[in-house]
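Note that one protein chain is taken out, while the other chains of the complex remain in position.
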Amino acid sequence: MIEILVKYNYNMEKHRLIAGKKQGAGFKQLFLRSSFIQKLSIRTVSRVDFRDITAMVEQAVSSSGIRNGACYIFIPHTTAAVTINESADPDVVTDIATHLDTLVPQSRGFRHSEGNSPAHIKASLLGNSEVLLFENGKLVLGTWQGIFLCEFDGPRTRSVLIKIMPEAFAGPESSNKA
Amino acid sequence: MIEILVKYNYNMEKHRLIAGKKQGAGFKQLFLRSSFIQKLSIRTVSRVDFRDITAMVEQAVSSSGIRNGACYIFIPHTTAAVTINESADPDVVTDIATHLDTLVPQSRGFRHSEGNSPAHIKASLLGNSEVLLFENGKLVLGTWQGIFLCEFDGPRTRSVLIKIMPEAFAGPESSNKA
Partner (left out) sequence: MIEILVKYNYNMEKHRLIAGKKQGAGFKQLFLRSSFIQKLSIRTVSRVDFRDITAMVEQAVSSSGIRNGACYIFIPHTTAAVTINESADPDVVTDIATHLDTLVPQSRGFRHSEGNSPAHIKASLLGNSEVLLFENGKLVLGTWQGIFLCEFDGPRTRSVLIKIMPEAFAGPESSNKA
């Protein structure tokens, strides 16, 4: 059990919060970090294109310097999505993409005049956000899992937003009982 | 780098945590906020009805007074969902709703005796939760994105739960190395 005196230094440019702690006669650094939103740019190369972004998300987590927490992925588009599925055999995402074309064929009549309603429908079916967990600076993924940006109306340059949420302190809950 | 002494005042009624900080001779306010769950009530007007709730979610974020973090949306129903898709042209969500009727037709035989199994199936396909990000008190959404409550068994009055999670402090991770 140690006593600390927290000092804050808020670096607005980096949107990071860094604090030091002072303890008794000694001194030990305590970093209290919060994180900003990181943005990846991904170039897709065909109308339907699943891109493995696992390594980039892992890099975002490890470079944050935060050890434990949750990693949010958000796709700010309406004809692209994000999904987690097998990355070992690329045939798996090919089968997913092909079957989505069967479920939502390009040829059907739709009201939206831009002709890309199937892409909008697929985006809502797969969803545009994910929550991942990480421990000791590493994503917690199953053996076969990879993270895929799902392009349904390419080729385009797409953004993937990533936010690292540190494992939080709980509030002073016991004060409820005081 | 400034020294602070944290003071807590927990207002149970508001479920908000407010703290002041004192610094050397001077004094500067430091607000450490946590947030409660907000509930929207939405009246849907037909069996299938996608309602744009973007403005209401933005209001929940800005009224929280929290600048940066994640915004969770949770639909506490089993025949309604939430999705993010294009809000500029209302034909897009009409196409999504119509195509879901094609994928999960009302006429099929189902075991669940209430006759609304297609609504349950659609709810699981689109999902009942979303994670959004915000910065400087504003939702981070793509140009064309809106947030939609998806009614599949209306008309009814539906609830949308919103929780604003502030960008957190990380724990004293470096103490692992001590």
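Details
Here the chain labels run A and B in written order, and each chain numbers its own residues starting at 1.
Methods note: a contact is a pair of C-beta atoms (placed from the backbone, for glycine too) under 8 Å apart; a residue touches a chain by one contact, two chains touch by 3 or more.
Every value quoted in this text rests on a predicted model; they were computed, and no experiment measured them.
Touch with the chain omitted from the figure is made, among B:68, B:87 or B:145, by B:68.
Interface residues of subunit B facing the missing partner chain: 4-9, 15, 17, 20-21, 28-37, 66-69, 72, 74-78, 103-104, 108, 110-114, 117, 120-121, 123-125, 127-129, 131, 159, 161, 163, 165-169, 171-172, 175-176.
Summarising the interface, subunit A meets the missing chain with residues 1-4, 6, 8, 10, 12, 17, 34, 68-70, 83-86, 89, 91-92, 94-96, 98-100, 103, 125-127, 130-133, 135, 140-145, 165, 167-176, 178.
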